[in-house]
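Structure provided below as structure tokens; questions to follow.
A single protein chain has been omitted from the complex, and every remaining protein chain is retained in its original position.
A and B label the chains in the order they appear, each numbered from 1.
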Amino acid sequence: MTVLVAIKAVATVDEEFELADDGLDVAPEFVERELNEWDSYAVEAALRLRESGALDEEIVLVTVGDEDAEEALRAGLAMGADRAVRVWDDSLPGVLGPLAAARLLAAVAAEMSPSLVLCGAQSADAAYGATGVALAAYLKLPHAAVVRELSYSADAIEVTRELEGGLLQRLRLRTPAVLTVQTGINEPRYATLRAIKQAEAKELDLTDPASLGVAIGDLPEAVLDRVYVPAVEGAAEMLEGTPDEVAARIAEVVEREMAA
Amino acid sequence: MSSAIAVADTRDGELCAGTGQALAAARLLAGADGSLALLIVAPEPAGLAAAASFEGVERILTVEAGSGTLPSEVVAAAASAARETAAAAIVFAHGPDAMAAAPALAVELGAALVTDVTAIAAGGSGSLLTRSLYGGKVAADLALPAGVPAVVTVRSGSFTPPGEATPPTPEPLAAPDPDPAYEHLGYLEPESGNVDITRAELLVAAGRGIGERENLEQIEAVAAAFGGELAASRPLVDAGWVPASRQVGQSGRTVEPKVYLAFGISGAVQHLAGIRDAGVVIAVNSDPEAPIFRVADYGAVADAVEVAEGLERVRGG
Partner (left out) sequence: MMTRGEAPADGPYAVLFEPVEVGPVTLRNRFYATPQCSGFGADRPHAQAYHRAMKAAGGFAVVHTEWCAIHPEADEWPAVTGRLWDEDDARNLGLMVEMVHAEGALAGVQLGFNGAHSENLETRRPARGITQVPSNTFHFHSCYEMTEAEIVELQGFYVEAALRAREVGFDVINVCANENAGIPLQFLMRAYNRRDDRYGGPFENRARFLLELLERLRGALGDSCALTVRLAVETHHDGDLGMRPEHEARRVIEMADDLVDLWDLEVTGRSMAEWGESAGPSRFHREGYQLAAVEKARSATAKPVVNVGRFVHPEAMVDAVRRGVIDLVGMARPGIADPFLPTKIRENRVDEIRECIGCNICISRYEQKATIVCTQNATIGEEYRRGWNPERFEPAADADRDVLVIGAGPAGMECALVLARRGMRRVHLVDRERELGGHLRWVTQLPGLGEWARVVDYRKIALAKLRNATFVPGTELSAADVLEYGAELVVVANGSSWARDGLNGFDHAPIRGADASLPHVLVPEQVMVEGKPVPDGPVLVYDCEGYYMAASLAERLAREGREVTFVTPFAEVAPYMDYTLEAIGMNRLLRGLGVALVPQHRVAEVAAGAVRGHHVHDEAADVEWPVAATVLCTQRVSDAHLFRTLEADPEGLEQAGIEGLYRIGDCFVPRIAAESVFEGHRLGREIDSPDPSEPLGFPRERLLV
């Protein structure tokens, strides 16, 4: 059995950048890729479950992404995951919709019937915050989103979800289950140089949508029309008057926003 | 004519601000003469339905949920409501609850999914939904596919709630069968006394413009009066007035409070780097040209300390 951790090599965009000629993304020369921050917490959570003895299973990483995504997989392998699977074929769009990513990941998961699937709560670049839960829905597995604590036993998993304003919800789920993990659930470890070198030798399989029997075109994905640099936000609304009047207006705004 | 459903954003037997915003977005997706329904899935939905006084809501559908509303309940309820109303769009307020329900609902309905939407433009062939990418550096417009419903979640503060009106009579729907895969164990209230500024909801930040060290107490008093945390720009950390853990900015912390109230901070890029994800930014600065006014939502050209004193008075300090 396996613990599957779905990860993403997210794009980070330079301070100064230009858009690609097709107007559908940032030009690639201004983009770097790295392991999504949330996903590193998910990898760590898997490693800790194994180290604590709660689970004794192979930890497999899976991602949908082009060759540039391999560095992120290697980073997860260096942390201690056992092997990795990458799904790609050049017909896939560079910016994948949330359903397509989830559908492909689900297909990989279905072949492994994992006892637990971990994902990050969201990706730093597209920030849909949807992939893990959609993946669970495709697999028809119970799921919990934005998890900050978890404890695992063979037939049930107890989690604490982070809601707004520091409120937490405790849930018990039947296993197998899918969890999307919030930063702060643990402290992701740093791989030693030796582990990084060893990760270079770990198995990294490549598969494609066709082999998984998934046709992305069939999914009801929204269509990217264009990307653009948002107009600078309108100038601030200026509060006039004596300091006390200004203070009263500020108090109003603060109270209103904090209540929102 | 199309119809849309907004899923009420509730907590603790009350409607939250996201409800009106989801309704506003649902209205845009339904079109001016489309029909609009509000779905309330909560432990005791009747009270909530009575309080849902929003203009333009034609139906209020209620579903009785267990004590801790589970995503599985929301998904089942929303799916049956969507089928019943032939909804073209189901809209949630983006947040932890929507993140747990919306994607599963989209899969369940075979619907499109667009999350964290900040604007909706109704176009000829269909609506364009705007959301941001790469931490807000870029915005993307997405078109919804034809012939399938869409599940949409909207960013807090991006849509103006509709005006008030008497709510229609609620229509209770059958509660879904409990899903044995889930069990709600309870809620835990937030811990108090948290000094991690990255988690604070209200930050009251002081910059060099507050002048003397003594004035810091005044800013701290404002933070205390409004239940916020003190933060600072780097010069105050340089000067040793404020510990480094409270520094906001590139070499400090990146914060995401609901409200960032900045006193005497000029708005250097290194500082702004730390407040990109802040909700509402309010700046008090004596210089009308201060760059912080370009990113602030509210600004006041005034003396930081005088306004801080005023704020303490307003709060009955």
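Here is the rule we go by: a contact is a pair of C-beta atoms (placed from the backbone, for glycine too) under 8 Å apart; a residue touches a chain by one contact, two chains touch by 3 or more.
A quick note: this is a predicted structure, and the numbers were derived from the prediction, not measured.
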Residue of B:Q21, B:S35, B:T153 or B:S266 touching the missing chain in the full complex = B:S266
Among A:S151, A:T192 or A:S211, contact with the omitted chain is made only by A:T192
Pick from B:E14, B:E44, B:D196 or B:D238: which residue touches the chain that isn't shown?
-> B:D238
For chain A, residues in touch with the removed chain = 32, 187, 190, 192-197
Logged for chain B, residues touching the omitted partner chain are 237-240, 243-244, 250-251, 266, 268-270, 291
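One rule holds for everything that comes next: only the chains that are shown with their structure count from here on.
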Taking each chain's centre as the mean of its CA atoms, how far is chain A from chain B in angstrom?
-> 21
Quick one: which bits of chain A touch chain B in the complex? Just the residue numbers, please.
-> 11-13, 17, 19, 26, 95, 97-99, 102, 121-122, 124-134, 136-138, 142-146, 158, 160-174, 177, 180, 220-230, 232-233, 235-240, 243-251, 253-254, 257-260
In the complex, chain B residues that touch chain A | 11, 17, 68, 70-72, 94-97, 99-104, 106-108, 110-116, 128-129, 132-145, 148, 150, 156-157, 179-191, 194, 199, 201-202, 226-227, 258-259, 261, 279-284, 293-303, 306-311, 313-315
